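Contents: one structure, followed by commentary.
Omission of a single protein chain aside, the complex is shown with its protein chains in their original locations.
We just call them A, B and C in the order they show up, numbering each chain from 1.
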Amino acid sequence: MINTLGIVSYDDFVEIPGLTDTRPVPSISFMGRYRLIDFVLSNMTNSGISNIQIYLKNKPRSVIEHVGTGRHYNINSKSGKLRILTGEVNAQAEVYHHDVSAYMANMQYIEDAHQEYVVIAPSYMIYKFDFNEALLAHKENKADVTVLYKTVDNADTSFARIDTLTIDKPRRVVAIDKNQGKFKNRHISLSSYIMSKEVFIHLVYLAHETSSLYTLRDILKDQLPLMNVMAYPVKGYVASINTMPEYYKVSMELTDYEMAKELFNPQWPIHTRTNDSAPTQYATEADVSGSVIANHCQIAGTVKHSVIGRDVVIGKGAVIEDSVILANVEVAENAVLKHVVVDKFARIVHKNELVGTPDRIIYVKRKDVI
Amino acid sequence: MINTLGIVSYDDFVEIPGLTDTRPVPSISFMGRYRLIDFVLSNMTNSGISNIQIYLKNKPRSVIEHVGTGRHYNINSKSGKLRILTGEVNAQAEVYHHDVSAYMANMQYIEDAHQEYVVIAPSYMIYKFDFNEALLAHKENKADVTVLYKTVDNADTSFARIDTLTIDKPRRVVAIDKNQGKFKNRHISLSSYIMSKEVFIHLVYLAHETSSLYTLRDILKDQLPLMNVMAYPVKGYVASINTMPEYYKVSMELTDYEMAKELFNPQWPIHTRTNDSAPTQYATEADVSGSVIANHCQIAGTVKHSVIGRDVVIGKGAVIEDSVILANVEVAENAVLKHVVVDKFARIVHKNELVGTPDRIIYVKRKDVI
Amino acid sequence: MRQNNMVAMILAGGRGSRLYDLTNKVAKPAVYFGGKYRIIDFPLSNCANSGIDVVGVLTQYESVLLNSYVAKASLWGLDAKDSGIYVLPPREKIEGFGLYRGTADAITQNIDFIDYYDPETVLILSGDHIYKMDYSKMLDCHNDNKADATIAVLEVPLKEASRFGIMNTDATDRIVEFEEKPKQPKSNLASMGIYIFDWKKLRKALLDDVKNPDSNHDFGKDIIPGFLNGGLHLQAYRFKGYWKDVGTIDSLWESNMDLLYRSEELNLHDSAWKIYTEDVTVPAQFIGPKAHVSNAYINQGCVVNGTVKNSVLFTGVVVEEGAEVSDSVLMPYTVVKAGAKVQRILTDDHITIGVNQTVGQPDGEILLVAKNVKGD
Partner (left out) sequence: MRQNNMVAMILAGGRGSRLYDLTNKVAKPAVYFGGKYRIIDFPLSNCANSGIDVVGVLTQYESVLLNSYVAKASLWGLDAKDSGIYVLPPREKIEGFGLYRGTADAITQNIDFIDYYDPETVLILSGDHIYKMDYSKMLDCHNDNKADATIAVLEVPLKEASRFGIMNTDATDRIVEFEEKPKQPKSNLASMGIYIFDWKKLRKALLDDVKNPDSNHDFGKDIIPGFLNGGLHLQAYRFKGYWKDVGTIDSLWESNMDLLYRSEELNLHDSAWKIYTEDVTVPAQFIGPKAHVSNAYINQGCVVNGTVKNSVLFTGVVVEEGAEVSDSVLMPYTVVKAGAKVQRILTDDHITIGVNQTVGQPDGEILLVAKNVKGD
């Protein structure tokens, strides 16, 4: 698959109030030690893609530092390339900042890539997949565009506002619509596309000429009757992290090792940047179960059915249940947290109880002291 | 000097029409194989500074790729850190984007640095200097701020609009003014400052509170009567690349090896990113003298008193004199270029003669085909 | 431009035969420690954190894994342009081939390597000690005293001093006498085997030593006494903090347990002095619904659904439902199957303890488990 350029697309579609206030979507912490972008990048490099472009709207610092030169994703820094590209910086209205305007602003780097094919995938879709599989099908089908999808039976409660596909035989995409949560069974689009670089550039120009608000998805929807757009099914675990409820729900369900095994397969490693953190220390008083715990924590309290990020300190007598705690958080002795998402560097030191409900998750902001 | 944080300051002050259209100031090509930022970064890392922040307004791509993780500047990626930081991204008026607003937006990363001192230096000032020297003097003088300067006798023709210092005995700075080119002899400020992190943060907050248009230089000027601001002289070659005439003139004068030796001292290496370029090939017909030539060129024409960037192809019979050619330029057979600055990837293929004068340099834009 | 003009040389040739099966396949410095580290991570991380850029690692015995491991200089950030970790096994030269005959000989055979970097001082380290130390402070001490050599020393209980090389010093901590394992120790300052030498002086001493047929070519036995006899200035540098030579199964087990019981001394959670190591591509640890975990040190990649107490679990250890692990050190990818009970054991990596097996005793020597234990 070395003849393919990887594009990590703009995530302007995602809004997770709080989490996305201080960081771009690719940098959102996930399952203790990862950032969302680790999944799409690992899928790409594990598939043999060594030329990758990451498109960002703003706040590039955390992504620059996390992905570095790509060496921890196994990109050869001489024969491969990992590029971080931003859209136009002119002070236009927010609405003009989208994937197509970013591709237009960086068209020279797309044109200069000597690869024949392009894989475009967002960072908020979590799955594991060998793109070679779909590329082979793409060629065999003589498709113009191949869209990855997953058939699910929980579209009424999950994948809100994600595209759904209507698929004709033999797997031709005939319609793309937003999931409104009305039906259980749907073909969920992974917003991940395979096409030749030529078709990609053609679509970008076409979108740009059609309207300055048009995205790649919009032009693709228009082109369905004219192009051979095929769907390709992805097996295994698929999740979309595009709202806070989804972020919370997915985090909770992946504390189940049997489910997580689908995603974390030693044959398909999910690469990430190391923080050189020590192992986690459990005190004599600790009581931990049903949880995913990152390294470098010091735990003296009770943790049940939760995800705990790196370098979290949990005092004696503290109780954390059904919660997601991001890195570098301090939870004082005897504090009680239930159904809470705590952002990085927050400190729960004064208030003793923070109790939400499954439908009303409490979010504690980055660096907050409560 | 490991107890010092390095800050490569915002270059909003520099305007080189053409060169800065498509790239930030730190990325401007210089003397065949360098980018401007190489000089300030090498000064910092050669001085033992291993925690460095680079402030950028926009278009970070070229800087991200050029500086990478800093390993080619000898920064240990585990115990040291190289950070690229951008200012606020809100679509405000351009005038609000300046150094102080960028420092305010990233104050947490400044506060988090555990170093006691700060060196702030811009990328458009070209000099070689061991900051330890000035830090020692700074401590001995019990200075609040130490400003580097160079006493010159060509302030009437060079260093336009750069700050000049009025220095009292014993080297106390009593006034800061813009060089208007009226006088030959002036103490030119290198816009490079040494101070404790505490004083730096104090000045940033003070500037921010004084006016939303205030820069670090502005607040420092205000504080001269109140603080102990000392000047420290820098020996050796000093240049300021803040206008196109300066860029051209400095490039021309550094083709003289005797002058360049002051800047390129093997004991104080100027580090840069390698492009893995091959040596330069001179054809039998080549006639080259008085020039600085980067690697990977193929030269079959005449080159006199010029600076030629990497991967430039110069055809038979072509004549290049008193010119600066940036990387990846093609000059066709028999073309004649005099007093020209040609930006990257331009191709001189149709027009046979481009002849400027020492006072009217012709600039050929990036990717132009002429 | 290097941050300081000192090259570090790590003696990592130890066979470590008292670690038995653990060193059949790897040299002692590559033995695992502390849930995710290898012993040699400690001197290498100390070098990185002390601003040292060039490190030579002198290997001898069965070192393919050790060589491959330390060659990944980026793990310790030592891959910057003018930095590097250089593996230096014995090599064939025009004058022939010889193994390293002693600690000093290992340096002598690599004089050309050190000369290439033309350092003012050379730091000699051992590859098999667990400690955190800022060598730049030791160098300051060396320079402030204008010493020819500086030796790091640790205060040990006087009754144990006869097990060590003991430095007798004057009031300024200048060394006046060195005694190897003295029966009647005059001081409690034990050599830690960490030396800073003026390179010119050491170079001369090594070239003299190599010609001496009676020499053991050893720093402690030959070079240091030679410096003292020659009237050179040897300075003691007092180190305070955790330091351990993990030469036996018992001491390896004990030093791992120190992470639980003496964590204020050997604190690996200090972000200002991190110990760097290879990061394995595994998810965070899964502590299952049936798990009970207390007083434990557990690394990422573990899957625990049984009971773990007073134990250190390395990367990828699995403790199945109903299994019990206590007072044990389980090396990477150890699997304790359902219902198995282990106590006071130390495993080799990739060991499986079978279903419902009981291994280990409540007291006595620590049991090294180097072969799989079949289950029911």
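Assume a residue touches a chain if its C-beta (ideal position, glycine included) is under 8 Å from a C-beta of that chain, and two chains touch if they have at least 3 such contacts.
Predicted model, so just to flag it, every value in this text is computed and none were measured.
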Omitted chain - touching chains that are shown: A, B, C
Omitted-chain contact residue, chosen from C:D79, C:E179 or C:D222: C:D79
Chain not shown: contacting residue from C:N267, C:T281, C:N356 or C:N372: C:T281
Contacting the left-out chain in the complete assembly, out of A:T22, A:S77 or A:N228: A:S77
For subunit B, residues in touch with the removed chain: 31-34, 71-72, 255, 257, 260, 264, 266, 269-272, 274, 276, 278-296, 298, 303, 305, 311
On subunit C, residues whose C-beta touches the chain left out of the figure: 24, 60-64, 67-68, 71-74, 79, 81, 84-89, 91-94, 97, 99, 110, 112-113, 281
Subunit A residues that touch the omitted chain in the full complex: 2, 45-46, 48, 50, 70-80, 114, 268-269, 271
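Heads up, the rule we're going with is that only the chains that are shown with their structure count from here on.
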Furthest chain, CA centroid comparison against subunit C: B
Separation of mean Cα positions, subunit C and subunit B [Å, integer]: 45
Overlap residues in subunit C, where contacts from two or more other chains coincide: 74, 274, 276
Residues of subunit B engaged with two or more neighbouring chains: 78
